[in-house]
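As you look at this complex, bear in mind that one protein chain is not there, while each of the others sits in place.
For chain A:
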Amino acid sequence: MSGTEKETGFTFTIDGVEIKAHAGQTIMEAADAAGVYIPRLCDHEGLRHQGSCRVCTVKAGGRSVAACTQPAAPGQAVENETPHLTKMRRDLVEMLFHEGNHLCPICEASGNCELQAMAYRLDMTEATKFPYLEPCRALDASHPDIALDTNRCISCGRCIRASQDVDGKGVFGYVGRGIHRRVAVNGENLADTDAQVSDHAMSSEVCPVGCIIRKRVGFAVPIGEREFDKGLIGHEIEEKRK
C-alpha cells in the first residue's frame, strides 16, 4: 500500500477487533488482510465479487449485508461470528446441500470440497430439516480431459468468472431463472467449447465442489492429506493473525 493510504485509510471493527481498511475495500477484503475469516463460497481470490451464495452475510451497523460486496466504512461495527449469523449461514449451506445431490462418501471432491468443509466449520452436525429437491441433470463427459456433473453445482459462478475474466474465454454461463437457474456451457456440450484442462476455470481451486472434474486424477490424495483434513476451512486466513 502506498502513500495514498494515509489519506484514505481508516479503521472499523469486526466482533470488536479493530481492522484497518482503505477506501474501495470490501468488508471481506479488509478482514482477509487482517486475518479475520468470514465464511464464503461464491467469492474467491482473484475473481470478481458476485455476492450470490450469501454465506458471507454479516451485520454491519445493524443491517445484514454480504461482506464480499459491501464496502468497508469508517467506524462501522461489524458482527461476524455470532450464534445468530452462524445459524443463518448453516441454513444457507444446508439449502445448497438440499438443492443438489450430495453423496460425500463417494464424491471425488470429498476432503477437498469447500461446501463440505463449510458444513464442518459451521457445525452442521444434526439431521437437516429441509426437503431434498433431488434434481436430475445430465452428466457431460464429452470432453476428453474434463467432465461436468452439475448435480453437485452450488451455482457459485466461480467457473463462469474464471473462464471469462482470467482465461478470456467464456466457457460457462448461467441459463434459466429461479430454481431452474443453472450453469451451462457455451455450446451443445463441453467438447463443443474451447475448454482446456489447463484453463484456470478447470483448476482444482476454482470449483469449490465436485462439479468440474479433471479426468484420470480423482482420489489421488489419500485420506488424511486432503486439503481440509489439515484444518478448518479458513484456517490459512486466521493464521495470519497469530
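By definition in this document, a residue touches a chain if its C-beta (ideal position, glycine included) is under 8 Å from a C-beta of that chain, and two chains touch if they have at least 3 such contacts; residues count from 1.
Keep this in mind: contacts and distances are computed from a predicted model.
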Protein name, per the UniProt record, of whichever chain is missing from view ("Aminomethyltransferase", "NAD(P)H-dependent oxidoreductase subunit E", "Tryptophan synthase alpha chain" or "Elongation factor P"): "NAD(P)H-dependent oxidoreductase subunit E"
Sole residue of A:Leu96, A:Ala162 or A:Ile233 that reaches the chain not shown, by the stated touch rule: A:Leu96
Residue in contact with the excluded chain [from A:Ile27, A:Cys53, A:Leu122 or A:Cys153]: A:Cys53
Where the missing chain touches chain A, by residue: 49, 51-55, 57, 64, 66, 69, 71, 88, 91-92, 95-96, 98-99, 129-131, 133-137, 155, 170, 172-182, 184-188
